[in-house]
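Could you have a look at this structure, given as structure tokens, before my questions?
All protein chains of the complex are present and in place, except for one that has been dropped.
== chain A ==
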Amino acid sequence: MKWTRYLRSWEFALFVLLLLELAVLGLVNPVFFNLENLLYSTLDFTHILFAALPLTLVIITAGIDISGVSVMGLASITLGLVWVAGVNVFVALAVALLVGVLAGAFNGFFVSRTDVNPLVITLGTLFMFAGLAQGMPALLDKLGFKAYGSAGLAAYQYEGITGLPDAFIALTEGSLGVVPYPFLAVLFFALVLSLLLHKTRFGRYLYLIGVNPKAAAYSGVPIRRVLVWAYVLSGFGAALAGVMLTSYFTSARADLGGDALLPIITAVVLGGADILGGSGTILGTLLAGMILGFLRQGLLALGVTNDLIQVVVGSLLILAMAAKQLLHVYGEYRLKRKALSSKDGR
């Protein structure tokens, strides 16, 4: 009885869907049956996962954080600028992650201290962080600090800060056996977040806040602190994504990740998190993110253009949500019918 519950879970459905997808893609193009190729192709979407996994926690609290896409650029450009200033690239990496944490804390502060919709707050910071990332190199240039590397400001505007050390580039080029480092890091990140969400009091608080913030407040949940941490994790994840992209593209840019908003939120929502709060799992987001990522890779390999893929992903998001809503309505209907008939029986 107990194990059948797992078979009926949304995550299991996603898992089956992922296997099916890989099977179909593999039949069309045998490249997808090659494990090394398959894992290597995850490099194109690990940044989505890095950002989407902690965003799940935020969405569980009935919040949202759309500023992540800007934090990616901000973290990337921070890393580049700190490195250009002569600091070791791994220290620069740590500074970039710290910037992500601070950005998240900034969001969390406003979200937890006011009753303003998180969408508005993170919309404000989306603009603010993007603006900071775009403006910083030019500002430093004005101050006489050649912040854009040896190639000059014009070259910077074209290709970002390049010439990053090999040791840093190796972070995304290297692999443990056939598993690329970034994917390994994503799995580890997912494991940590999963334990945090499902095995700690903090995680339970997130659900409680999402389901009923008033009840949470009356039962003594430190709502403000919990919310700040949720947004901090989201900022940290986005910064990780920015760092990963910087290494992958071998250049630090302010506009990295600008078009990632749609896939990130799609992954979380398809993963089973309710945008109204109170439900969602890390495993679901991870699986949904992989389904979307491989789908994209598969369609690209089939020669489908990027534009059409955008249409497909958008439609998929809507259809999945519509199906879920209709199933929900049907489920309620059945419950009511059952309640009625059991009443008649008595």
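By our rule, contacts are C-beta pairs under 8 Å (C-beta built on N, C-alpha and C of every residue); 3 or more make two chains touch, one makes a residue touch a chain; residues count from 1.
Note that contacts and distances are computed from a predicted model.
Peer 1: One chain of this complex is missing from the view, so tell me which of "NADH-quinone oxidoreductase subunit K", "Heterodisulfide reductase subunit A", "ABC transporter domain-containing protein" or "Autoinducer 2 import system permease protein LsrC" is its UniProt name.
Peer 2: Hidden chain, UniProt protein name: "Autoinducer 2 import system permease protein LsrC".
Peer 1: Which listed residue (A:L132, A:L171, A:L206 or A:L240) would be found touching the missing chain in the intact complex?
Peer 2: Reading the full complex, the residue touching the unseen chain is A:L132.
Peer 1: I'm checking contacts with the chain that's been left out. Which of A:L49, A:V82 or A:I121 qualifies?
Peer 2: Final answer for the missing-chain contact: A:I121.
Peer 1: Identify the residue among A:S112, A:T172, A:S234 or A:T266 that touches the chain left out of the display.
Peer 2: A:T266
Peer 1: Which residue numbers on chain A touch the omitted chain?
Peer 2: So the residues of chain A touching the missing chain come out as 64, 110, 114-117, 119-121, 123-132, 134-135, 138, 261-262, 265-266, 269, 275-276, 305, 307-311, 313-315, 317-318, 321-322, 325-326, 329.
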